[in-house]
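As you look at this complex, bear in mind that one protein chain is not there, while each of the others sits in place.
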Amino acid sequence: MSAMEGMEKIDPGGTEAVADVRTQEMFINMGPQHPSTHGVLRVLLTADGEVISSAKPYVGYIHRCAEKIGETLTLEQFTPYTDRYDYLSAMNNNLGYCMAVEKLCGIEAPERAQYIRVIVAELNRIASHLVAFGTYGLDLGAFTPFCYAFRDREWILSLFERLCGARLTYNYVCIGGVRHDLPEGFLEGTRNFCDHMEKTWKEYDTLLSRNAIFVRRTAGIGVVSAEEARAWGFTGPCLRGSGVAYDVRRARPYLVYDKLDFDIPVGRGEAGVQGDCWDRYYVRMLEILESIKIVRQCLDVLPGGDVKAKVSKALKAPEKEVYLGVENPRGELGHYIVGGGGKNAYRMRIRGPSFANLTILGKLLEGAMIADAVAIIGSLDIVLGEVDR
Amino acid sequence: MGPQNLPVQPAAPGVLLTTLDEALDWARRGSIWPMTFGLACCAIEMMCAGAPHFDLDRYGAGAFRPSPRQADLMIVAGTVTFKMAPVIKRLYEQVPDPKWVIAMGACACRGGPYYRHGYHVVKGVDRIVPVDVYLPGCPPRPEALLDAVMALQAKMDRMKTFSAGKPGPAGEPAGAGKEKEA
Partner (left out) sequence: MAMEFPVIAKLLEGRFPEAVKGAVTDKGDPWIEAAADSVPEVLEFLKEEEGLKFDLLLMVTGVDRPDAEGGGSIEVVYHLLSTTEGHELVLKAVLPRENPVCPSAVPIYPAALWHERETFDLLGVEFTGHPDLRRILCPEDWVGHPLRKDYEYPEEYGGISAK
């Protein structure tokens, strides 16, 4: 820890001189309104000088009762609410939920719909990682990445807007397929975007990934070992950042992912230690490239046909229980749906990846420097809407 | 460069005459400092509005401040819950007068999609703090937020602090009452 070494040099009197100075631990309340907590997260830090001695995260500030609503409304009616728990990757949420319902009710989406789903899910993954990239830069004091990322994200949003009319809450993937077929020009627009993104990715990389200040602030900070990552229920880029090559798309393939060729980037400790903030950040960056690869393959082989299977208007949830996890930009989004024979789910549990990834925060912040708290929280890339649901 | 949209009378070369009220309103309108305060999905659209593509700064409202004490506009972007309500109230009280509130999104206006079954959702931020501009949508587009800011500017233009008497109570700028009657 380079920062600590610096500290010792600054301290002229050494520990003995400090011994008779009365010191006191300091409480720092971070949030719930704080620009770097990515939403309404509150962390109560106890600091001994510059070092955090304990940290207590508080969540629930946007607990929006999604599970209760999921148990009250009909299966079809709940789809728009899925957009809203992880609002940076609404397509993926739609997808996770609809696939869980399809598994429960025994519906299969037509092949064309499956490919379209993969395309939109991966585009949304890119958009989400762009926000992660931009805001992480912002957290660490770099404004340009934010401007770049939001500029390119607009491209994806306008594609989605053509697709379904919304910029953020799409409600496009539906039970049985997708709401309607691709609009004219979508395929071409997507291709152009892929070409553009691949070019600008390199810019991004030189702008932030190898920036000396950025590396100093993230490498070797907030290290989570592979063992810890598993024990604390990490999934997604956080788990892979610690070197565990686990991806739901590969391990338990859904849709057409088993026909597609893509790599699973993992953290290797290139800049510091394996499983540090930089690794988690860089896994996301590499995933952007993988997503482009996947989208391109789908565009090449997109089959024709229907985009929606026949689904009964009065869809009933049979008395069964299913769990289905999909790979969201933040990790495994799981829906555990218990049917009760009615039109609504009897019990709906949403496993938000951010919720699980954030559990470790208290432990991770212990012993870290105050200035690193922001870097650590940012590297977990949480969306509070999903933590609190 | 002459002040734009400021009703002035040329008095002599190099001298412009206007009323203090108008000058004050004009100055306020052109320098709104919103607080960085995102709650949920709508906050993402607020960020987009501040990002280069939409550029809220063009309207003189882009100086996002992380501290309420440096801000004069609170954009409540997202769902307000009971756990968050006391915090919002406190933040509002920390904003120095005169201050304004935009309720962004269906949630902040009336609970939005969570109106019926959201046991933990406050059905509108106006139950906690007074609101100047309601902006419906789920989420509203960034352009809509620009529009809301312009609506707020129009409201600021009518404040007339001096001629309308003393400023009203917190959050109720003088002249706001007149508008409500209209």
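Order as written gives the chain letters A and B; numbering starts at 1 within each chain.
In the analysis below, a residue touches a chain if its C-beta (ideal position, glycine included) is under 8 Å from a C-beta of that chain, and two chains touch if they have at least 3 such contacts.
In this text the structure is predicted, and so the values were computed from the model without any measurement.
The absent chain, not drawn in this view, touches the displayed chains A, B throughout the complex. Summary of contacts with the chain left out: across B:Arg28, B:Lys83 or B:Arg110, the touching residue is B:Lys83. Of B:His53, B:Lys123, B:Arg141 or B:Arg158, it is B:Lys123 that touches the chain left out of the display.
One of A:Met30, A:Leu45 or A:Leu104 touches the chain omitted from the figure, and that residue is A:Leu104. When the missing chain is restored to the complex, the residue among A:His180, A:His196 or A:Arg347 that touches it is A:Arg347. Although one chain is hidden here, its contacts on chain B can still be listed: residues 82-83, 85-86, 117, 119-120, 122-123, 127-128.
Even with one chain removed from view, chain A keeps its contact list with that chain: residues 59-60, 63, 65, 67-68, 71, 103-104, 230-233, 235, 239, 244, 246, 251-252, 319-323, 325, 332, 334, 336, 338-339, 346-347, 349, 351, 355-356, 358-360, 363, 388-389.
Note that only the chains that are shown with their structure count from here on.
Residue ranges of chain B in contact with chain A, taken from their complex: 35-41, 43-45, 47-48, 51-53, 66, 68, 78-79, 81, 83-84, 87, 91, 113-114, 117-121, 138-139, 141.
Contacts from chain A toward chain B in the complex involve residues 32-35, 39-40, 60-65, 68-69, 72-73, 80-81, 83-84, 87-88, 131, 146-147, 150-151, 154, 167-169, 384-385.
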